[in-house]
Structure formats: C-alpha cells, structure tokens
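These notes are about the structure you will find just below.
The complex is shown incomplete by one protein chain, all other protein chains being positioned as in the whole.
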Amino acid sequence: MQEHDMSWVRTEMALAEAPPRTEAGAGAWIRKNLFATPVDAILTIFSALVVAWFLPQILNWSLFNAVWTGADRTACLTVDQGGSLPSGWSGACWAFVNAKFGQFMFGRYPIDERWRVILTAVIFVALLAPLLIPRVPYKRLNAILFFAVFPFIAYFLLVGGFFGLPYIETSLWGGLLVTLVISYVGIVVSLPLGIILALGRRSKMPIIKLICVIFIETVRGVPLVTVLFMASFMLPLFVPPGMTFDKFLRALVGVALFASAYMAEVVRGGLQAIPKGQYEGADSLGLGYWQKMGLIVMPQALKLVIPGIVNTFIGMFKDTTLVLIISMFDLLGIVKQHLSDANWATPQTAKSGLVFAAIVFWLFCFGMSRYSIYMERRLDTGHRR
Amino acid sequence: MKHTIAAILGIAALGFAASAASADTLDDVKAKGFIQCGVNTGLAGFSAPDDKGEWTGLDVDFCRAVAAAVFGDGSKVKFTPLSAKDRFTALQSGEIDILSRNTTWTVNRDTALGLNFAGVTYFDGQGFMINAAKLPGVNSALQLSGASVCVQAGTTTELNLADYFKANNLEYNPVVFEKIEEVNAAYDSGRCDAYTTDQSGLYAIRLTLASPADHVVLPEIISKEPLGPAVRQGDDKWFDIVKWTYFALLNAEELGITKANVEEMKNSANPEIKRILGTEAETKIGTDLGLANDWVVNIVKTTGNYGEIFENNVGAGSPLKISRGINALWTKGGLQYGMPIR
Partner (left out) sequence: MTAQDVNRAGESSRTSLIYDPRVRSIFFQVLLILLLVFGIWWIVDNTIENLRRSNISTGFGFLRGRAGFDISVSLIPYSSDSTYGRAILVGLVNTLVVAVTGIITATILGFLVGVARLSRNWLLRQIATVYVEVFRNIPPLLVIFFWYLGVLSILPAPRDSIELPMGSYLNSRGFYFPRFIWEQGAWLVFAGFVVGLALTWFVARRARARQMATGQQFPVLWTGLGLIFGFPLLGFALAGFPLTLEFPVAGTFNLTGGVNVSPEFLSLYLALSFYTAAFIAEIVRAGILGVSGGQSEAAAALGLRPGKVLRLVIIPQALRIIIPPLTSQYLNLTKNSSLAVAIGYPDLYAIGGTILNQTGQAIEIVVIFMVIYLSISLLTSLFMNWFNARIALKER
C-alpha cells in the first residue's frame, strides 16, 4: 500500500459513466413509472385499456367523424334518419354550433348593434390583460379604469339610449354576453361587499356581528336557485306597487349577494390567519380601525386568500348558468334553447351543443385557476418554511 | 338606466317612495308609455317569437289590441315571456300589466291567486297526443293505462290529468317539466308515450316536432279550458279596459267591422256601429273607460276583429288550421258572446 505514488492527481474531470442500462432510457422510465410492482402493472394495463377505449371514440366523435358545415339538420343525419351520412354514423354536429354561433355569443342582441358588444369586449380585454401581467406598470390607474370606469363605459355601450345609440332591452341579451356581464358584476360587487361582511363578522360590535353572521350563514345555507327565485319573484312584492326592476338587474343582485356571502367567508379565513401581533402592532402605532385594516391587515390577508378568491370567482362563473332556471338565457341557457330547434333536431345536436358550451366554460374556468396558481407562486414571499 | 336610478332612489328614499306610487295601472301604463304583457315562452299560434324576434299569436294580438285601446298605437306593448310557474307571481308583483298566456280561468285563480279574468279569448279542452307511428292501435285515451305522460308543471292540465286517470282507474307515470320547450323536447325524444295539454296547444306543438305527420291527437277532451287574459285584482278601471277590449273585438266581428273596412264604417248610418266606433255625437263610452272615444277604431285598425285575430293566428290563415268550433260567435252557434257596448 505504501509503495503507491500518492502524488498523482487527476487534472481533468472523469467522463461520466453511462447510467446502468436498467436506469436509463425509455425502458427504465416505463419500468419505474408504469410497471414498478405487479399491482402497478395491473393498474397500468387497466388504465391503458380505458384510454384505448375512450380516446379513439372521443377523437372520432369530435374530430374525424364530425360534420363541420351544413345548412340544417339533414347535414347531421344518417341515411336511415333521412340524411346522407352512412348508417351507424356517430359524430359531432359542429354545423349546428356553426350556424348558431352568433346567437350563442350575443343572444337576441340586434345584429346591427353587435359591434357594441364586440367593442365592449375589446375594451374589457385591453384593460384586463395589463392588469393580469405583473410586469406592466400603472397598476393602480389600470385597476381604477377596470373596476370603476369600465362599468360605465360598458353600461353606455351595451344598454345604449344615449349619444344616438339605440336602447337595447336586457331581455334581448343572451349567450356568452350575459354570462360574462353577470360574472363581471358579481366579481366587482362581491369583493368589496365580501370584505365588509367579513370585517363585520369579526367586529367587536355584537349587533353588527350578529347581522353579518345571519346574512352570511343564511345565504350560504340555501341554494343559489332559491336566492335567484327570491330576487326574481319576491323582490317585486317587497317594493311599492308600480316600482319595477329590470329582470336582469334582479338576477345581478341575486348573484352578487350570493357571491359576497361566500367571499366574506374566504376573506375571514385570511383575516384569521394574520397573527395577533400584526393587529397589536398596528394598534400600538396609534392607527385607527380603518387605517389598521386598510394598511396592515387587509393587504396581508387578501394575499393569503387569493386562491380562495379566485375559486369563488370560478364558482360564481359556473353558477351564472343557473339564471336559466329563472328564464334568462346565458350561454348554457341559449344553447339549450336552440337544442329544441326543429331545424336542427338530430340525435347528435344535444351532445354537440353541450360539448361546445362545456369547452367555453372550461376554457374560462381553467384559465382562471391556472392564473391563480401562477399568482400564488409569485406572491409567495417566503411565508413557507 | 331609468330602472337603476329608480331602484337607487327607491332604496335611498325608502318610505317616501311608498306614498309616491299609485295603485292605478292605467296611470302607470300611460306614464311609462307602454303595456307590459306576459305571454307564453313559445306556443305557436298563441304567442311565439318569429324569425325576426317579433311576437305573434292570438294572446299577443290581444295585448296589442289593449295597447291600441289605451294609446291608439298597437306597438306600445312589450312582451315578457313567462313559464307556467312564473306567470302569477309576475302579475301579482306588478312586473306585467296583463297576463295573456293561454291561462285557464278557474275559481281558485280568481280568488286565492288574486287574479281577475277579463274574458275567454279561446275556449279549449285538454286532450292527448301520441306518436301513432310508434303506438299503432292506440286510438283512445282510455287505452293509455301504464303510459308515461308528459305534462307541464303547475298547470290545470297537470291536475286534470291526475283526475282523469284516477276517475278511470288507470295507471300512469307523469313526466313533469317546468318549461313548455322542455316538455316538447322530452316528448319528441320519446321520453313519454303521450303528451297532454290543451288541444289547441297540441296542434301547435305538433307542428314543431321532428315528424309532425306521425303524431295524432286522440279524440277525448277531458276538461274545460277557458283561456283568457287576466289582470290583478283591486283595479277595476284597468280590469274594465281589458274586459271591454275583449268585448269590443267580439262586437266588431258581429257587426262586420274589419281591419279593411273600419275607416268607411265610420261613416255608417247604423246607430250601433256609430256608437261602437265613437262617431255618435256626444258619446261618452270611450271617456268613461278612461280612453279615447275612437278606441274601438284603434283596436280594429291594429289587430282586426276577433274573427280576424283567430283566423290569422290559429285558424285557416295559419299553419294550425284549427276550425272556429265553439269559438265561433253566438250567432253562428259558438260561445263567443260580446256584451253590448252602449
């Protein structure tokens, strides 16, 4: 041992050995991730069978066998049903969606006036996009524009009746337009209202606390359908005769009140998570209640509950579909209404229309949830261990 | 905007608003400049939006006639489509001024629901429709034992159905939906064997099915369904206007006053025609109702007389091709009897 020359030192890095054959390449990945144990293997085979069964069917139905264009139902009927497609055919009837696309987006909004909706949408996106991208400056101005100024612009544009724009009744609105308007109003109203309710619920004044608790728990305990029903049918009974509200406005009130109760609980969760020291620190600095909440507690609490807030938004976005129960036509409502169009009655119409609506809803909700995850990561300023 | 401001003001002013509002529908209607009329969401011949979104139908035309009587302009009316469930609340709450939505006149609705029916614009009866192509050999409602029957929720139809099957000791399975479109779709997709509603409705609905020729309406009529416009209780003035608009339509038909000849009829020497059309000297009929004296002229100019409304919407001039039957004038053996205008 001692005779070895110990002074030799390697001067360049040794080349890395190839990993053992069992640990590298596709084979190893498969073994590790799919066939690690016998149970795993069975699960994999089972799952593969499920995928092999469903995936071709879904692809065939939605893409390869689908009918993309056509003037009426005959485009989507098989020979036995009076059409021209081979019997036994099954595929999506996108021609139906294609023909009704304008209706699905705008409802019965007059065709000549649809540019107003499109313009509103463009302004909406133009204000929203910079607000969502963290790098863009002037956030405060942008937020004021989006939450305070935009509603008025949208109101003038969509409802009209001013500056030579014809007045469009809300009963003509429909489709994605209604879905988005209700969601936007719900979001803009429910966040501040929810914060106030949450503060009220944690207030030291017993009566304010009691009122907030009763409101929050009552609204959260009943289905939205009941709240909409009340807003739609009971509200007129509560006001003096002759005083009427727009039906659309009533639905808006219902959704916004409902959402703010849920929002209040989310915000309360955030308030509870703020350590007591923060409150006491603020008190010791001599800050008043609103200063304490506005400057110290809320910024921290809201940051904590961003995922919860976005989840509430997503829930509300999905809940807008319920207005169809009180005979208003949001996206789902208008799709469903057109399903009974005799010109397009085929066995595939219902599935196609509903899948289309599902895709639209999914895109919005999935987008929101991804954005919330992204923001959560960005704002995560080291609170975790 | 108007509504929003009204809402905000109303909430802000709270009690003040209560004293400001009046219980006079005619004044309210005149103030807002149009009549809000509750109609069916879609029943061909009675009230349905056409391709351009214009409402058409017998019930719709009746509301136009009232608008013509009040404003002299039949277009000053807005329509609120209502499901069977929404309709009474909508009227009670003041959301609509007239409910003209193929609604059956019953004592319960007249009393407990606080409605006032102004007349019967269509005498109907409940019947059944089946898909004869799928059910050959069924030609009577009494053969429907064990069938699934589609029916709209909250209608007298639903109650009559229960009574009829009970009285005849038949089993059945009700399949109940809230909106008429849902019932239609369910029946068309084969969810039920039979569809029951008013016979006029069955003929109308048959037109919208995928293959109308396959479906037959069974002969039995199991109920009386007098359909007519209703208003809120407690406003006799408004009730009178709606009621007499209906009678005016009937009287116009009886006297042969039509949309085409109403202008020349004004010069008629017939005292009855003169009285109705308000050309009689010192006439007070219109003003007594709170309307202009030429109210009947306006009505007939807008919609024609009752016979014309009937023929255009559900009769020979329409796809429904329903015969006048008991809806003919009393002079022709029917039940439509206009009270004398004098």
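Note that the chains take the letters A and B in the order they are written out, and that residue 1 is the start of every chain.
Here, a residue touches a chain if its C-beta (ideal position, glycine included) is under 8 Å from a C-beta of that chain, and two chains touch if they have at least 3 such contacts.
Only a predicted model underlies this, so the values are computations on that prediction, with no experimental measurement involved.
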item: Option from B:N168, B:S189 or B:S211 whose C-beta touches the chain left out; value: B:S189
item: Residue among B:D50, B:D163, B:E263 or B:D288 touching the omitted chain; value: B:D163
item: Absent-chain contact - pick from A:A24, A:V50 or A:L63; value: A:V50
item: Footprint left on chain A by the chain that the document does not show; value: 33-34, 36, 40, 43-44, 47-48, 50-51, 204-208, 211, 218, 220-226, 229-230, 233-234, 237-241, 314, 318-322, 324-325, 332, 336, 339, 347, 350-351, 354-355, 357-358, 361-362, 365-366, 369
item: Touching residues (missing chain, whole complex) on chain B; value: 14-15, 18, 23, 84-85, 88-89, 92-94, 108-109, 111-115, 134-135, 143-148, 153-155, 158-159, 161-163, 165-166, 172-178, 182, 185-186, 189-191, 193, 232-234
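Basically, only the chains that are shown with their structure count from here on.
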item: Chain A residues touching chain B - in the complex, by the definition given at the top; value: 108, 155, 159, 161, 169, 171-172, 232-233, 235-237, 239-247, 249, 325-327, 337, 339-340, 342, 345
item: Of chain B, residues touching chain A in the complex; value: 1, 3-4, 6-7, 10, 17-18, 20-23, 28, 41, 53, 78, 80-83, 86, 89-90, 92-95, 178-179, 181, 184-185, 188, 208-210
